[in-house]
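So that we are looking at the same thing, I have put the structure below in C-alpha cells.
One protein chain omitted, others in place.
After this line comes chain A, so read on.
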Amino acid sequence: MGQFTFFDILRNLLIATQWTVILSLVSFVGGGIVGGLVLFARISQSGWLRNLARGYIELLQGTPLLMQLFLAFFGLALFGVAVPAWLAAGLALILWTAAFLGEIWRGCVEAVPRGQWEASSSLGMGYLQQMRYVILPQALRVAIPPTVGFSVQVVKGTALTSIIGFIELTRAGTVVTNATYQPFLVYGLVALIYFCLCWPLSKASQVLERKLNVAHSHH
C-alpha cells in the first residue's frame, strides 16, 4: 500500500461527492413530486384523504430518518425483495423529503388569506381553477425560501445512507480514513465539502426570503 497524498484523499472524496449530489437531487426532485401529491391530499375536501396524508406526514416526521433507511433496506428484504443500497437510500429519502415538503407547502397554501378563496369562488371558479390561478401563485412566493432552506436538510440527510452501505461522501470518508489513518484530516475535508454544498443553499434561502418579503417584489 503506497502513501496517500493530500491530493489522493481529496480526489477520492470529490468522486464520492458526485453521489451525494446525485442522491440529493433525486431525493429533492422526487420528494418534491411526491410532496406535491401529499400537499393536495392534505388540503383536499375529502376527509379520509386528509387523514391519510396527515398520518403519513406524522409517521415520517415522527421517526428518525435512519430507521426509515433501515426499514427500506432490511424491511423489503424480509419480503424477499433484494433492495440495492442506492434504491433503498433513494426511496427512503424521497418519502422523507415528501413528508416535510408537503407540510411546509400546506402551511404556505394556508397562509393565503381566506378572502382570496371567497373572491375567486364568488367569481364562479372551481376548486382546481382557484388553485391554479389564484392560490398557488401566491403560495409559491411564500414557499420558495423554506423550500430552498429545506434542501440543506436533504443534502445532510444523505450522509445517513452511508450506514446501509451506499457509497457517498460520508461513506467514502470512512473508507479513506481506514486506509490513511488520518481521521481528523479526512473528516475535516468531508465536513468542508458538505459546507460548500450547503452554505450557498442557506444563503440563497435567506436572500430569497428578503427579496420576496419586500412588498413590491413583482414589479
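Details
Operating definition for what follows: contacts are C-beta pairs under 8 Å (C-beta built on N, C-alpha and C of every residue); 3 or more make two chains touch, one makes a residue touch a chain; residues count from 1.
Everything below uses one rule, namely that contacts and distances are computed from a predicted model.
One chain of the assembly is not displayed; among "Glucose dehydrogenase", "ABC transporter ATP-binding protein", "Quinol oxidase subunit 1" or "Stage V sporulation protein AD", its UniProt protein name is "ABC transporter ATP-binding protein".
When you scan A:Ile33, A:Leu49, A:Leu66 or A:Met125 for touch with the missing chain, the hit is A:Met125. Shown as candidates are A:Gln138, A:Gln182 or A:Ser202; the residue that touches the absent chain is A:Gln138.
Contact residues of chain A toward the unshown chain are 113, 115-116, 118-127, 129, 133-134, 137-138, 141, 215-216, 218-219.
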